[in-house]
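Yeah, one chain of the complex is gone here, protein chain that is, but the others are all in their spots.
Should a chain be cited, it is by its letter among A, B and C, assigned in written order, with residues numbered from 1 in that chain.
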Amino acid sequence: MRQVVAWFVLITLVAFLVTGALLMHPFGYPPADMDDYMIANSQAETANNNVVAAVLFDYRGLDTLGEATVLFTAVTGVMLLFRALKKREKKT
Amino acid sequence: MEFLTLHSPILIVAVPLLAAFITPLISRIGNRFRDTVNVSLLSFVTFLIAILAVDIYANGTRVYTFGATVPEMAIPENYMVPVRIMFQVDGISIFMGLTTTVVTLAALIYSLNFLKGQTGQDRFYSLLMLLYVGMIGLEFTGDMFNLFVFLEILSIAGAGLASYRTNLADAVEGGFKYIVISAVSALLVLFAIGILYGQYNLLSIAALANTMQFNMLDMIALAMLAIAFFMKLAGVPLHMWAPDTYAVAPAGITPMIYTSSAASMYALYRVTFTLYGGQFDTMAIGWIVIILGVLSMFIGVMMAIHQTDIKRLMAYHAISQSGYMLLGVGVGLAVLTDPAAMANYGRDAMNGGIFHIINNALYKGMLFLTAEAIFFRIGTRDLNRMGGLGHNMKWTTIFFIIGALAISGIPPFNGFASKLLIYESVFRFNPLLSVIAMFVSLVTLASFTKVFYSAFTGPEMPAYKEVREVPRSMLIGMGIMAACIIFFSIFPGLVVDTIVAPATEALIDQAGYINGVMGAVP
Amino acid sequence: MLSKIVRTISNQLILFILVFGLYIIMHGHVTPGGGFQGGAVIASGVVMLIVAFGSSEIKKSLRESHLSVVESSGALIFIGMAFAGMGTIFFYNFLVGTPVFGGIPPTGPNPGHVWTGGVIPLMNFGVGLKVIAGLSAVVLAMALFSSGEEMEE
Partner (left out) sequence: MMQYIPYNIPFIAVALLVGVALFIIIFKRNLIKIVMGIAILEAGVNLFLVTLGYRAGGVAPIYTVTPEGTMVLPVPQALTLTSIVIGVSVIALMLTMVMYVYRHMGDIDAKKSRLLRG
C-alpha cells in the first residue's frame, strides 16, 4: 500500500516537472531585464570588471553574507557534534 | 536614535550575526563574559525591534535596500525593476519578529544555567544566535532567494542544535530526520524560485507579485512552495519528523525550533497571500488549507493522548495547535475575494489564527521549558516514572499550570482569547468546523490534566526526595514567557488591536506591499 | 600515513596549491574566481596533506581551536566591510573612488586592473580565510572521528 502511494506521488511529481520543463522559455533566450541592468552598470557602479563578483558582493551582497553564514553554521554544527564529551555527560 | 531607527531592520539581523561570529573568540576570555555579551546583545536587539515596531505601527511598511544610496530606493533611477536585495518589514513581519525575539530571549536566559558544566557551550550559543538570525531574516526579507538562504540558515542551525546530546542515539536520529526534511523542502523552494526567475527575471517578492501572470508554470511553483513550507511547519500528513526532533532537542531549543515552524507558516502565508494574492481559486485553496488544518488538529491531539514521553506528548499537541492557525487563516483565504464575508467574519478568523501564533509560541514554549526543567532534575522524560514533583518544584508547577490552562483554552487565559475568535468566526463560515475545534480543545484539556496528575500531584516519591527547584536563570526564562502570557490574558483586546490587526491588514493588503517597492513606477 | 614518495611530493605540491589558491582569491574581482573558489582550492590542498600524512600527524600542527579563530576573523572581516558601509547603508560599496581599490575601470572590455572593485577584494579575502579554515576544520574533524580519536575541546 505504502509502495503504491509512493509510486503515485513520484510519478505525479515527475510528470509535473516534465510538463514544466516543456513550458519553460526556449533554452538560450531568457528574459533579462534585471540582468541587463547589472551587465550595463556594474563597471560604473561597483568599479568591477567581473560582473558575477559584482552581483555576489554588491547587488546581492546579503545573499553572500547569508551563504558565508550557512558555511559558518555548518562548520560550527559539525564541530559541536564532534566535540569530546566529558565522562559525566556520557552516562545519561 | 535617528540612526538606530533608520538602520534598525538590518541591525536586528546583523547584531546577532556579529554575536555568533565573535562568540568563539570571546569565549576564550571566559564563560561569564561570553554569557554577559550574548545576553546584552540580544537585549539590545529586543530594544531595536521595539523601536522598529513603534515606527512601523506609526508610519507603515519599511523598505531597506542593501547597497543603494537611499534605503527606500529599491529601484535604480530610470529603471523599472528592483535590482538589489531589500528587506521589507510590514505588520505581519514585525509581528513574527516580536514573537521570535521574546521566545529567543527566554530560551537564551533559560539555557545559561541549564548548560553549566557541559561541553561545547560556545558553539551552542553561536548556533542559537544563528537560529535566531535565520528566523528573523526569513520574516523580514522581501526577496525570494534571500528567503531561501535564511531558510537554510535556520534549518542547519536547528539540526545541529537538535542533535546536541550526541551520546544519545535518538538525538542524532532526530537531528538527521530534521535536516533531511529541511534539505528537501529547501531545494523544492529553490526549484520554485528558479521557475519564477526563469519566467520573469525577477527575485523581489513585490515585483514578482506585480508581474505574475498565473499560468501553468506559476501554479507548479505555487504547489512546490506550498508543499515545501507545509513540510517545514509539520502539518499532517507531513508531520512525522516533528515529535522525534522536538523530543530530543535540548532545553531552550525546542521552543525555538517550534517558532521556526511558525516562521515557515509565515512564509506559507506570505506566498499565498502576497505573492499569489487572490488571483487563483481562493475558495478551493482555502478549503484545502482548512481541511489540512482540521486534520492536523484532530490527528495531533489523538496521537498525543497515549504518549508517555512528556516531550513527545507536547510535540503532538504542538502539531494539533498548528491546525488552529491553519484553520483560522484558511477561512480568511477562502473568503478573500468576497468583501461582505470578509468584513463579516473573514477578518476575525484571520485575527484569531494569527493571534494564536504568538499565544502558542509563548505557552507551548513555556510548557516545553517546564518539561525540560523536570528532565533537568530527575533525568527522565517518562511520565510513568514521575510523581509528586509539585512538593519540591513549586515554581515549575505554577508555570506548568498556567501553560496547561492556556493551551486548553480555559478563560481567562490568552489561549481562550484567540480560540474564541476562531470559534465565533468559523461558526459563521461552517458550524461543523467550529464544533470539531471545540472538541479538540476539550481533548487537549483532558490530556494535560493527565500529565499534571501523573507528574506533579500525589505523594512525594522516595526517589525524588532530594529534588530541588531548578536554578534561577531557568526560572527567569520561564518567567519571561509567563509574564507575557499573563499580560496577553489580561489585555487581549489591546493586543489584538495594536499588533494583530495590522498583521492581518498587511496580509490582505497585497497592493500596499507591492507599492512599497514599485510605488514610483507607473 | 602513505609512502614516502607521496609525502615528499605533497610536501612540494602544497606550496603551488597555496599560491594558486591565493591568486584566485585576490583576483576574484578581475578574473573568474573569488573567495569561495580559492578557499576550496586551498582546503583541497589541506585534504591532500591529511590523506598523505594521516590525520593525527596533521592535528599536531593544525589545531582546531586555531582554525576556529581564523574562521571567525574571516567572517568578521566580511561583516565588518558590510558594517563599514553603514555611513550610507549596509553593504554600500564605500571604497569606490578612493585610492584603496577604488579605481573605476573604463566601460566595456579592458585589460583589467587589480586596484579596482571597492570593498569586493577585501570581502573576497575575508571569505577566502573563512572557507579555508572552515572546510579544513570539517575534513580534519571527520578524519579524526573516523580514525577513532577524540577532538580537543
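Keep in mind that, in the parts below, a residue touches a chain if its C-beta (ideal position, glycine included) is under 8 Å from a C-beta of that chain, and two chains touch if they have at least 3 such contacts.
Computed from a predicted model, the values in this text were never measured in an experiment.
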Determine which of the presented chains are touched by the chain that is not presented, and list them. A, B, C
From the list B:Pro9, B:Pro71, B:Gly97 or B:Gly174, pick the residue that touches the absent chain. B:Gly174
Contacts of subunit B with the absent chain, listed as residue ranges: 145, 149, 152, 155-156, 159-160, 163, 166, 169-170, 172-177, 179-180, 183-184, 187, 190-191, 194, 197-198, 201, 203, 240, 244
Residue-wise, where is subunit C in contact with the chain that is not depicted? 30-32, 36, 105, 108-112, 135, 138, 142, 145-146
By the contact definition given up top, give the residues of subunit A that touch the hidden chain. 6, 9-10, 13-14, 17-18, 20-24, 26-30, 32, 34-35, 38-39, 42-43, 49-52, 54-56, 60, 63-64, 66-67, 70-71, 73-75, 77-78, 81-82
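Basically, only the chains that are shown with their structure count from here on.
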Euclidean distance of C-alpha centroids - subunit B vs subunit C, Å: 36
Taking each chain's centre as the mean position of its Cα atoms, how many Å separate subunit A from subunit C? 21
Multi-chain contacts in subunit B: which residues touch at least two other chains? 17, 21, 24, 66-67, 119-120
Would you mind listing the residues of subunit A that make contact with two or more other chains? 58, 61-62, 65, 67, 69, 72, 74, 78-79, 83-84
Where on subunit C does subunit B make contact in their complex? 68-69, 71-73, 75-76, 79, 82-83, 85-86, 88-93, 153
Subunit A touches which residues of subunit B in the complex? 17, 20-21, 24, 66-67, 76, 79-85, 117-120, 123-124, 126-127, 130, 133, 137, 145-146, 149-150, 152-153, 156-157, 159-161, 163-164, 166-167, 172, 195, 198-203, 215-217, 220, 223, 379
For a test of understanding, state which residues of subunit B touch subunit C in their complex under the given definition. 7, 10, 14, 17-18, 21-22, 24-25, 64-71, 119-120
